[in-house]
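Note that one protein chain of the assembly has been removed; the remaining protein chains are unaltered in position.
Entry: chain A
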Amino acid sequence: MANRTDPAAKSVHGTNPQNLVEKILREKIHQSSFWKEQCFALTAETLVDKAMELDHIGGTYGGNRKATPFMCLTLKMLQIQPEKEIVVEFIKNQDYKYVRVLGAFYLRLVGKATDVYQYLEPLYNDYRKIRQRSADGSFFLSHVDEFIDQLLTTDYCCDITLPRVPKR
């Protein structure tokens, strides 16, 4: 089934990995055309291609709460559950900042606290600009390190409640 989590996937934080995204948002993503057309049968490899084509991050926007491709790819990663080395590979990638941000976001959602701090803190040094889509549909400017800071210190990012990590 296209929307089921991979049967060989482990449970994350005590639940089906896809449940980290709340039900309404999950349904929205499953109904979106990006998910149906582009995210069908993606493996970690082909996900690389799609991630490289990303050009903005964000949660949902518009009156209809339309999901961004960034969200769709995050849910896809939760569904296929790539190994930790692959996620680290995403984060280590210097050339494509959105691939990096996607990897970081995914690690923040599924990783243990030690992993989260170990791999995300170096990203504080990345000062590149990224485009973020706000809830009303317009874009605003942000930076990679700002985003990482938001991931590590706040509870809520891109319409997803982040799991608890102990304070630094």
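Here is the rule we go by: a contact is a pair of C-beta atoms (placed from the backbone, for glycine too) under 8 Å apart; a residue touches a chain by one contact, two chains touch by 3 or more; residues count from 1.
Everything that follows uses one rule, which is that contacts and distances are computed from a predicted model.
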Which of "U1-type domain-containing protein", "Autophagy-related protein 16", "ER membrane protein complex subunit 1" or "Sorting nexin-4" matches, in UniProt, the chain that is not displayed: "U1-type domain-containing protein"
Residue in contact with the excluded chain [from A:Ser11, A:Thr46 or A:Gln118]: A:Thr46
Those residues of chain A which, in the complete complex, touch the missing chain: 1-2, 6-8, 31, 33, 36-37, 40-46, 48-49, 52, 80, 82-83, 85-86, 89, 93, 95
